[in-house]
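Shown here: the complex without one of its protein chains, the others still in place.
Think of it as A, B and C in the order they're written, each chain with its own count starting at 1.
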Amino acid sequence: MGYNLRLLISCPDKKGLIAAISSFVAMHDGNILSADQYVSERESGGTFFMRLEIEGEGFGLERGEFGGAFAPLARKHGMDWRVSYTDTPKRMAILVSRHDHCLMDLLWRWDSGELEAEIPLVISNHPDLAARVEAYGIPFHHLPVGPETKAEQESEVLDLLAKYGVDLIVLARYMQILSPKFVGAYPDKIINIHHSFLPAFAGADPYRRAHERGVKTIGATAHYVTEELDAGPIIHQDVAHVTHRDTVEDLVLLGREVERRVLARAVRWHLQDRILVDNGRTVVFE
Amino acid sequence: MGYNLRLLISCPDKKGLIAAISSFVAMHDGNILSADQYVSERESGGTFFMRLEIEGEGFGLERGEFGGAFAPLARKHGMDWRVSYTDTPKRMAILVSRHDHCLMDLLWRWDSGELEAEIPLVISNHPDLAARVEAYGIPFHHLPVGPETKAEQESEVLDLLAKYGVDLIVLARYMQILSPKFVGAYPDKIINIHHSFLPAFAGADPYRRAHERGVKTIGATAHYVTEELDAGPIIHQDVAHVTHRDTVEDLVLLGREVERRVLARAVRWHLQDRILVDNGRTVVFE
Amino acid sequence: MGYNLRLLISCPDKKGLIAAISSFVAMHDGNILSADQYVSERESGGTFFMRLEIEGEGFGLERGEFGGAFAPLARKHGMDWRVSYTDTPKRMAILVSRHDHCLMDLLWRWDSGELEAEIPLVISNHPDLAARVEAYGIPFHHLPVGPETKAEQESEVLDLLAKYGVDLIVLARYMQILSPKFVGAYPDKIINIHHSFLPAFAGADPYRRAHERGVKTIGATAHYVTEELDAGPIIHQDVAHVTHRDTVEDLVLLGREVERRVLARAVRWHLQDRILVDNGRTVVFE
Partner (left out) sequence: MGYNLRLLISCPDKKGLIAAISSFVAMHDGNILSADQYVSERESGGTFFMRLEIEGEGFGLERGEFGGAFAPLARKHGMDWRVSYTDTPKRMAILVSRHDHCLMDLLWRWDSGELEAEIPLVISNHPDLAARVEAYGIPFHHLPVGPETKAEQESEVLDLLAKYGVDLIVLARYMQILSPKFVGAYPDKIINIHHSFLPAFAGADPYRRAHERGVKTIGATAHYVTEELDAGPIIHQDVAHVTHRDTVEDLVLLGREVERRVLARAVRWHLQDRILVDNGRTVVFE
């Protein structure tokens, strides 16, 4: 079975980086299937970002060899880099409370082959969705949380994530704020769906507040979670048009459609290694 | 030449309003071309909104007679109402600073017959756009404004608006904040275009702030101007998708397209008497 | 429990129809919750369409009485009309082949309370989706079809639909062409989802043909089924943007998202009695 490598690089910009990187690949007989590149300009100088997808077949470097072979080039140019292999899908955990629309949509897409991931577990602070998750053959963990057990529950969640070797956490309407410790353990690896077009209506109850303000569009935002609530790097956003006739309940219903679409796209991009983070903003190589 | 009446009504909701109003029209041999109705629910009870378009030909009430004939019904139900005639277009003034995209778009649409209005004048605090406006045969008034002449200049603007009998003021990127006195003189008759999807990035420089936040959509909002800056009833909003590659300048350029589209639609709806204001929110009978 | 009436009317246009209808309602103490009206102009004269939603509580006509009371008015104006009650949901059958995305989306929405319907059965010409349907507690009927058993299978389908008292049939990617007899038995009661923005790519394999043509948008169309293939009245359409990078498989994947969104909205509108058919085109009172 064929597989590809995905190589993600960022480093200070300078002349000759593409030549250096692509020559390295060519030297090892690699076939570049796609190449994306971007330079982010800042006063302190540019930052170079690159994503390469390289055919595994015929490539001269074995998995164990790649790091050693690439290290001198990486060191020379001060690169942050990572490589992944398409036959080793990421391990994704989904955290959810009671709203099931994002969860069910992700499970259906996963089951349809749309998401390159393994889903070793779903965790919820409510028991309601156990049967729906288990119908997909995925273990469901109910870890209730109360005002006094918040820290303890979070520890249990972290233990489970570690135990199952999770490398992507999706908050599919998980109505709990994560501690800095939790967030710090998974930098740029926790995706949240916020039910408004951030930065509008950051915080709680966005549909009610959107209705009160009388907006004519509602939206949803998928973003990486950082310590500051609802302020992490935005991955994707979309909106739907609404009218004066739409009640708060209508906004919730319409919003569900936007939320699941936006979240699914962000998750797919992450699983395909299309996202880099540039100083609080995302670079998305669609 | 044919003309229509447009009757806009709001009043406390109760049974039988549609029957009462449509029977009044039928009694005077009126042909209803379109009827829109909406009830806004609030804890204190519902409010009824209605828009009727009635064929002028064959209608039994002359212009001078309508008010007297309708008054008893209006009084009985506590109606706020107004009637307009399609052969008496509204008189619209455009206020602009230096950015000409919204202005030129409105002028072109007006010239193409898309906007049912007369434009007796354009006012600007800069002289730059005089030739472009005068090419359309519209008088251009340059009223410069400085830190010490703000109140004085505003008085001159108000004098001009009164002199020309203006009943709609469009702020087509007019970078001046209007005083409460000015706003109070034209309630729900001043339309502003804000270059963001409010309430996000209210205030100045929204494209720069959107870029810094790394949003994936930008937008524009047309709203009625109220005393509180950028908080008036929203008439229309739309967005455009952007990526990490878009610079602030790209956002400005893309945003111009959204701004002019959103503003034009809001102005057209206002000119067609399609908008009512319901407690800080608009009811738009598209 | 409260319920509403929904009254749909079409008839030749003339003066006074709204007054006549709304006065009838008022006379029987009906509270009109929403009223929509439209006149379709044709050379042969206009046609009047109206949809009223009337509060059941306090309305003076019992279910059994409405027809008799309304008949004289209907006869006088030559009305086609029907009334439905929101506490008597429609009975919807879903027909599906192997693609499950539209089916699963409808079932999930139905289960979430988004669709006002009963679903007494799902019918498929393949056995694959039985478990997924039965997980929602809905009977699944597998009626295979072969080149020689087409007529026979269709008879069985019709028998089942009759037996279960179905009044809406949704073809959720049911890859069989229905006979004129079948179509004639359910006029404006069969909704199909076509995976292109009709009339482009009518017929088979639209995504492949869209890819070959190099279009930059793909779409989906929900329409009522008529004898002529893919030519029935269009209820709803939407599109997604694509690029040269998208393969046929990508179009299929993206298209699934559009298809399910478009179909769900069309079904919801139908279930809420928002759709009338006007000479091959739909009138949709959103």
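The rule is short, and it goes like this: contacts are C-beta pairs under 8 Å (C-beta built on N, C-alpha and C of every residue); 3 or more make two chains touch, one makes a residue touch a chain.
Keep in mind it's a predicted model, so treat the numbers as computed, not measured.
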| item | value |
| --- | --- |
| Omitted-chain contact residue, chosen from C:F24, C:Y38 or C:F140 | C:Y38 |
| Selected from B:M27, B:A71 or B:A135 as touching the chain missing from the view | B:A135 |
| Residue of B:A74, B:M104, B:L160 or B:V248 in touch with the missing chain, whole complex considered | B:M104 |
| Touching the absent chain when the full complex is considered, from A:G16, A:G64 or A:G137 | A:G16 |
| Touching residues on chain A - with respect to the absent chain | 15-16, 18-20, 22-23, 25-26, 29-39, 58 |
| Hidden partner interface residues of chain B, rising order | 100-101, 104, 108, 112, 114, 135, 253, 257, 261 |
| Absent-chain interface as seen on chain C, which is shown | 38, 40-41, 197-201, 213-217, 219, 233-239, 241, 243-245, 278, 280-284, 286 |
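What we mean here is this: only the chains that are shown with their structure count from here on.
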| item | value |
| --- | --- |
| Chain whose mean Cα position lies farthest from chain B | A |
| Interface residue overlap between copies chain A and chain B, same or different (over half shared) | same |
| Chain A and chain B, separation of their C-alpha mean positions in angstrom | 42 |
| Chain B residues counted as touching two or more neighbouring chains | 38 |
